[in-house]
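Here the complex is missing one protein chain, while the rest keep their positions.
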């Protein structure tokens, strides 16, 4: 029930506000024996860092995560892994002028309604900075999955109206193409067009939405649980907990609506002692449990709520006001790009949890 | 972690297979003092019953739920509410010929991979019959919400390529229009077109997908939790746990991707001491917590997997086979229609849970 | 959080009131492949049934449990196991005269304070009848443990001032001695003395307390979890959730208080490739995790609260009153005896849960 925790067996809890002293994450339930270092965590964090490309927020976070517990002589011990990420470069003074205004598209109003108090500096707890903890936990989950030969990947599928063509199907190729793109988009042509769009939005002080697609390969059949802990339900739960996400699809997703059943049902075939399907509209999951085919899904992200244009709003005391972000504010014209490694982390975490829990399925 | 339970404070657990002796649900954490009767439960179940319209499965379930505990002198007592629904009309013999075949689009393969054993009769545990328990729990959740003046509704927004126009915005009107339609679609013209499509699919032994839209009105601001128990995350978790669901959206959903932030951010205004927004692309939720505006979202359902057309598959021992449902099998050409009251129930359950949990938000 | 559920992976939920239509239990998370029948459940229930010996309550419950789901062709399928036990012989009329009186030692006052409503008939939800569900779940847990060669047993260690001498240490002998005694006491001499005491209490309309000792043998080292899910913490949680339990001990228990550390620390020795300890004051657990030595603990049960003597009390409206159970009321002079199979069931459940969860301890 704790609203700051995620997972069943492989479970983590994040804490911290954007402009507080630090943020952190505790991973509880991580199996013993996984080799992990501070460097592994920081490499993962670097991918989501602003400044990796010119179109994400210029804040120089230079996160330096430190593993404070749960790892001994380079390996996890089964005890909780506490990771600390100090906050730096947090100038809260610029938030003073707008602290009594409801920020359109942001959560300061709703937190105030719920709790009666809100640390407004930098978005406080509702800041996307919280996702650093997810990425750290995801780095460990990925190590576990790698040990079991499971691969996960996320990439930009769409920005605004521009949709990428995903030509590759092999993990290695797709991975290289994705990380070669400053936008994490494995389609170079689309990357160019998207870049122009983002440049334009940035100039106009506006923002764009995007779709992140995720994939998991070499997942054995039989993972996941029926009914309420369906793998796709847990993936949706994970993705809809991300800041700015507005939609989730698995496999054919909303596209399935206009398909006839005779086309949508993936036919089963035998393939060298393995059962496969000739198509994969299911997205690798049937009845909440994996089929052994690739897991594929998508997450929709709204255009970044922080824009430089003035916006109509009211103050916390109900007076009309014009909301204007201070000059020099961080401004990330397309939040979907930074979401890519976070989506990847959450997929890894959901799968790691399912992998462990599945060990209890039989006598 | 239990995969057959849902909810935090207002929590329920379902059990039972399609062709077992009975199915049931236990609601644990329901507050004391709610007036509820067997008739209330059965009225809710009747809405999802096949046979309500000619386009849903002809099985005459005639469910008769009985409250066996947790209600005394007509009111809930705070103790667990056990509800039993006996199974009838379950002729399992017709499943014999196909019991060793993997059913395309179904879960018998994945259950077998996970557990090594599967009660294949009528789809066993993976049957949509499980959702009766959700509807029963939802009927009680709705009573609690009504007590707090919160209204929930779901309806058909789209079937195959036909999209309904939702003209009404008042709950009462929308409710009446929805329940006047045999398809739960508040647009009479669309209902007619959809009916023709369904009729055609039925004749062809094929099936259609659909979109169910849900709505919650008069929800106070401040409900829901930040980070991992975001209200939209819990709604997504609920909806993606439904059989045949392939996608979930809140507010603008996937449509937000092509909008600029300057348009998508809902401007705040003061409205007679209340804070409102002039648009509601957020779908009534910011940062996981309600704004007080209507909660609106959508769920995509794939075309029914059970079709009368022959399909390619393999047997459990890996031989190629042609899968053919026996003549006279139940066949529901559009599962989205029956999903309407189930979506409504899950929305009610998620909100009831959030309503209760929110009482712990302040000292 | 659900207050009517117990367990993590091997989890069950009970429902039902003493004089309602039925009671039941749902076991969720039971692994697939366990052979179980109605007869197995009913054999376990028979042991806790009143009427097994002349000193327990004369109500002829003649429980007939029926497995309604989760078992197919004689084996568990991994889906939830729903078990129903209809209530019979429930004459509620005799409770009418005392329904507005606070029952000393009972929970009707506290339930009323909490919920504002109480099904007083036969003690309602607070009746020990709820424990039938635990015994049913325990019967399945025991099957799982047996598959892994783990043995559990409980027996009467003390009634009032009479303490039994436990001479045997082999499971089989102890088991036979226990079940040969109408009081579940493996010491025949003590059984005789205890019987006389109980007879006297019964004649006087009074009641006696007792201590139940439990034991688990052949438990592998390494089960259980550190810190908050320590095996002894889960055992204590289980035992203190039993009606009438007032205390819990593991190993040396309260007796450890007067021992010096140099005596209490169990010395480790090597025994044919196994590590053992020469004494077992730890009770088979160190730091929450099993050592491989026998798990031993004890539970204190207060004297039955239902006595035939008149007692001082007040009514629900605050007036002084004399409380008198109606002539012919059920009256169980020593609740500890009936608690024996329930304690045994709870030990089995806690161990089954730990056994499964332990599969996630390593990469």
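Labels A, B and C are assigned to the chains in the order they are written; within every chain, residues are numbered from 1.
Definition applied: a residue touches a chain if its C-beta (ideal position, glycine included) is under 8 Å from a C-beta of that chain, and two chains touch if they have at least 3 such contacts.
Nothing here was measured: the structure is a model prediction, and the numbers come from that model.
Residue C:5 is the one among C:5, C:69, C:87 or C:178 that touches the chain missing from this view. Taking the whole complex into account, chain A touches the unshown chain at residues 1-5, 8-9, 11, 13-17, 20-24, 26, 28-29, 32-33, 66, 68-70, 72-73, 75, 77-82, 84, 111, 114-119, 124-125. Residues touching the missing chain, restricted to chain B, are 1, 9, 29, 31-34, 76, 78-79, 144, 147, 226, 356-357, 359-363 (touch as defined at the top).
Remark: the residues of chain C touching the chain excluded from display are 1-6, 8-9, 14, 102, 104-107, 109-111, 113-116, 125-126, 130, 158-161, 201, 205-211, 221-230, 232-241, 243, 245-254, 256-262, 264-270, 273, 275, 277-278, 281-283, 285-292, 300-307, 309, 311-314, 318-320, 357-358, 361-362.
Simple rule for what comes next: only the chains that are shown with their structure count from here on.
Averaging Cα coordinates per chain places chain A and chain B 26 Å apart. The mean-CA centres of chain B and chain C are about 39 angstrom from one another, to the nearest whole unit.
Annotation: 46 Å between the Cα-based centres of chain A and chain C.
Chain contacts: chain B has residues 1-5, 8-9, 14, 111, 114-116, 125 touching two or more partner chains.
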